[in-house]
Structures are given as C-alpha cells and as structure tokens.
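All protein chains but one are shown at their positions in the complex.
Chain nomenclature is as follows: A, B and C, assigned in order of appearance, with residue numbering initiated at 1 for each chain independently.
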C-alpha cells in the first residue's frame, strides 16, 4: 500500500509547489476526467524563444492527478515547447515512479493531456495526445 | 430415421386425400410458416348446425406440414366448430404419432393455426392459437 | 464497536463456495473482499458450467435449425425465457425480450415506443437519482422530438420528494421512467404506489430494475408496471444479456427497433412483415449462451430465495452503516437502512474517492469510486465522486469489518 502511494505523491498532493493561476498567461487550457470529476487547469508563460518560463496548475481531484500535475509543471519549466510536445506517457510514469492500472492512468495523464492540448492549440483534449500508439 | 418419417407421413404427403379447393366455401383461410416457406390454404363447408361437412387444404411445403394438414382435414369432417376450436397441439402430435423439435412443431401446427384463425374469424393467424399456455 | 445483532438466514459460508472468484487472493497473502456487486455481481459455478456445457455439447444457432443441436439450443434458449417469466411473475414469456443489458432495454423503449408515440412538447418525467442509462436515451429522444424532460427532485437524505412527484404528475407526463433502487444511495423507491399514481394521470411507466431485480422479489403483475429493464450480469448471470419486460398490448403496438434476421415473418425486396413477440425485437443471432446462463442464475437465486437474500443484504447494510458512522470525517450519503438496499456511498474529508478505493484495494477490498454513472445526483450533492461499497448474498459481516479497518488505514496514510 505504501508502495503505491509513494511519499512523493502524498507529499505533492498535500503540499503542491506549482498550484496557482497565471494572469496573464500565454497558454491556458483545462479539461476534466469525466470518470471521476478530476479537473485540471494549466497556465503557461512562454518566452519568445519558445521556452516555458512559468507554469502553474489549478484544479481538484485525486492525489495522483494533482501530484502528477504538480510534478509536470516542475518538469516543463525551462523546456522548449517542442520538447513539451514530446513528453510521453512513459515519462509521466517514470516521474511518478509507480505502476498504474488503466483507470488511474487516466488520472495520472490528465495534466499531460491538458498541457498538450494547450501547447498544440487544440480545441479539445483527446486521449490520443497521451497514447503511445 | 424411419421412426421419424413414419410410413403414414410419407404416405399422406405423397398421396393426400383431402387436397383441393372448395368453391364456394363457408370458411377460408391461409397462412405460411415464414421460416421455411410452407404455405397452407384451407376451405371448409359448414352446416347450419355448425358441423363441418367438407374440408380441403391446398399448399406446399414439407412432408410434416402437408401430411398434418391432410390428417387434420380428415379429423374435422363431422366435428362441430366448437370442437374444432378445442383441438390442441397435443392432438396434432398424437395424430402424427411422432416427436418433434421446436422447428418442425411449427410445420406440424401450421394447418391447425390456419384452421383456428379461419374458424375464429381472425384477421391473422398467430402462434397463440396453437400453444397450450 | 457497538453491540450488533448479526443475524442472517443464509448459509453464507456455503454460498461463498459456489463462487470461485471469492477464493482468490488479489496479491500473495491478500484475499479478495469483493464489495462491488452493484457494478457487477460475481458468478456461481453453476452459471459458468451451464454455459460451458452449452458450448461443449449443444452449441448451435436457434429457431431455424432442424438438427439435434439446433433443437437443443432452441429449447434451452426458450426455457431461459420461461425462467425469466416465472421469476418476474409475468403473464407470458412473449413479454420477455432479451437485450444486451438494462441500457439497451431502455433504449429499445425510447426508440420504438418513444419515437412512435411521443411528439413535440410531450413531457417525460424522470428523477434526479437516475443512472445515465435512464437519462441519456431520453435526452437523445428529446433532442430528436422536442420533448420536455422533468425530474422528480431528491432530498438531501437521498429520497425522492413525494410532494415534488405529485406536482410533476400534474404536468401530465406521457412517460414516467424511474429507478427501482438507486445505485448510489441505495434508496428503494416505493415503485408500486408511484406507478399507480402515474397511471392515474395516464402516464406509461418504465422501471429501471438494474438494482432491484437482482436483490429482492420484483413482481411485474403486482407492480402493474408497463416496462421493466434489467441486466443479467448484476444478478449472478453472464455479461452480454439483459431483459426488457413489457405489457403485451404496448409491445404489440410498437414498431420494430433493430432490423435483421429472426425479427421478420417475411421479406421481399423493399418490404417486410415483422415477426410475432418476442422475436420482433430480437434481431440477428441473440446472445444464446448468455440467455441460458441467465436462466441458470435465476435457478441459483431462486434456490437460495430472493426474500432470504434481501434480508441478508439488509442485515449487512445496517451493520455497515453503524460501523461506518463510527469513523470521524466520513460523510455517508443516502437514507437509513430501512429505506435502502445493500449499497453505501461515502466521502472522506481531504481524500478523494479514487484514493480511498486505491488504498482499499491494497488491502484486497474492492469498492468502486467515481460518479457511478449518476453525475446529476453527484452534482446535486455537490461532490465529484463518492466511494461506494455494495453487498450481495455472498458478503459477510467480517468483510465489513475489513472495510472499516482499511478505511482507518486510508486516514492514517493521508493524515486526516
């Protein structure tokens, strides 16, 4: 049990470091996981060079979705948008350091889905964005 | 095999005794078994006293449906219409003297169904007419 | 722990032996505690073996075949229909239509009865506690026809508001479609009285029996209900099979829904004549083995006895409500045990329902977390998700103790 809820996840869930809102922001996007009501909003500030300068998430949901969003924001600060587009499902799993079943995977990947939809400038966040097909 | 196709059935199929048309007739009705294309037409002449005076069938189909129609015509001549209404599924099976699966049962009962729909003056022949529910 | 009277007339130990999966360890040393029967029930050996035997001995397509296998398969399939008829006390097995599940059964009514009988401006009355299966078909129909949908409101306690129901009936709905038992709060609605009242204003009634038929005696003649829908997989039967029961005159008037083999009497190029009931509504090769499996499930449940099952579940849920009430920071939804079936939904301050379920799973306790396909009810309660434990004939008081202990572990882990 404690394996699963690694200290990192509980810690980031209870004490997130990148929770917040950026106003103004260069890129904003939000979506939810309809299966559980998880909701994630993401704001990015991006330099002219395409490098992410600041990143914040807001939302509510389970420990996995919120911790994963917090860790993801940390990860992308300093990245080029083109690199952000390359972040894969596996990167998120490595970041969390746990194994996940298909349902919790959706929780873990929600922030990445929202992030990618925002970065690509899409109208809607779809699962395709985070599947390694 | 020969059990099943009792001599009686093959005989009545090949040499029916009540095949034909009555014109005019007091009661006429026809229907088919949609599952196999069997078709039965029945004509009756009925006295003022409600007794069946003459009965003929016409149609085409399998040995069971045609033999059963032929035997049924023979059976009802001389019967009162009220008695005809009482003829049951089991009566037909007894008359044929064989056991039948659910599909062939429909073949065997087609003539009774047509007969009853005609006698009751119904617009349509339904399976309810020949089920012992 | 309070002093509880833990009584049941079921020999649960023996019943558990009928369900192979209940002997499973989900991880080495961690036995399964299955508290998710509202989502789907487990299956007894007799059901599994009945289908197995069918495939090994009698498998054939039905209705049109003359050979021995086809006759055996047809007889077994129709015998299953008769078992359903008897289980529901329905007048005729012609009124028993096999579908995939509750959802398809309700859609069948929406497409066939609804599209042909309803028109713009007509009112369909639902409730706020419906499963999506008894909402979305009506949304789709409302969009197509311009219907007006109304909802009987649900109290904070999780009961239908009787006064609101009577007010809504004054609108003269053409259809009142409602759940017999909520899959979230467990409320058992007084279906018989509600159906009678709906009939008084001329409404047709549809009862979602997904959670009632598996758990207590449902008598369609006593209820006088017009349509009843339920699923095999929630009542010890296989997946892929459900039932629509309907009153004969309604079913007879209804146009076909799906077109294809078996539902026709005659087909020419450009026209067809529909078959008689129930075949009119069973297009194509049906779920033959699954219908036969459902028949075996009904045999199994009938052998145990639906009243005994209901009593057992009532004892379990009473105990569960008492034990859960001891836990600080737990909010339990739904009415008291006397008004509900074996379902308990709850939330915990500071821990999302998904996390509760995940941590419980580590202890082998299988519950469900989410909106349970009843988003509007969750919206009403202003929560995105609940954790839900649900019980069936094979659950024990012991398992509820395990549930409670596991919930304490969640609290420890999250420090709440």
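As a convention for this text, a residue touches a chain if its C-beta (ideal position, glycine included) is under 8 Å from a C-beta of that chain, and two chains touch if they have at least 3 such contacts.
All values derive from a computational prediction rather than experimental measurement.
Colleague: So which shown chains sit in contact with the chain we cannot see?
Modeller: A, B, C
Colleague: Of C:106, C:243 or C:324, which sits in contact with the chain we cannot see?
Modeller: Final answer for the missing-chain contact: C:106.
Colleague: Check each of C:233, C:312 or C:411 against the chain that is not shown and name the one that touches it.
Modeller: Only one of C:233, C:312 or C:411 touches the chain omitted from view, namely C:233.
Colleague: From the list C:264, C:308, C:327 or C:383, which touches the chain that is not on show?
Modeller: Answer from the full complex: C:264 touches the omitted chain.
Colleague: Which parts of chain C are in contact with the chain that was left out?
Modeller: 20-21, 24, 26-27, 32, 34, 36, 39-40, 42-43, 47-48, 51-52, 55-61, 64-70, 100-104, 106-107, 110-111, 128, 131-133, 135-140, 149, 151, 231, 233, 238-241, 256, 258-264, 266-272, 283-290, 354, 357-358, 360-361, 365-370, 372-373, 375-376, 379
Colleague: In the complete complex, which positions of chain B touch the hidden chain?
Modeller: Touching the chain left out of view, chain B contributes residues 1-2, 4-5, 10, 14, 35-39, 60-64, 104, 107.
Colleague: When the complex is taken as a whole, what residues of chain A touch the one chain not shown?
Modeller: Residues in contact with the chain left out: 32, 34-35, 101-104, 126-127, 133.
By definition in this document, only the chains that are shown with their structure count from here on.
Colleague: Pick one for the touching-chains graph, please: line, ring, star, complete, other.
Modeller: line
Colleague: Among the chains here, which has the CA centroid at the largest distance from chain B's centroid?
Modeller: Of all chains, A has its centre farthest from that of chain B.
Colleague: Taking each chain's centre as the mean of its CA atoms, how far is chain B from chain C in angstrom?
Modeller: 45
Colleague: Where the centres are mean C-alpha positions, what is the separation of chain A from chain B, in Å?
Modeller: 75
Colleague: Which positions in chain A are in touch with at least two other chains?
Modeller: Where chain A is concerned, no single residue meets two or more other chains.
Colleague: Hunt down the residues of chain C that sit against at least two other chains at once, touch-wise.
Modeller: In chain C, nothing touches at least two other chains.
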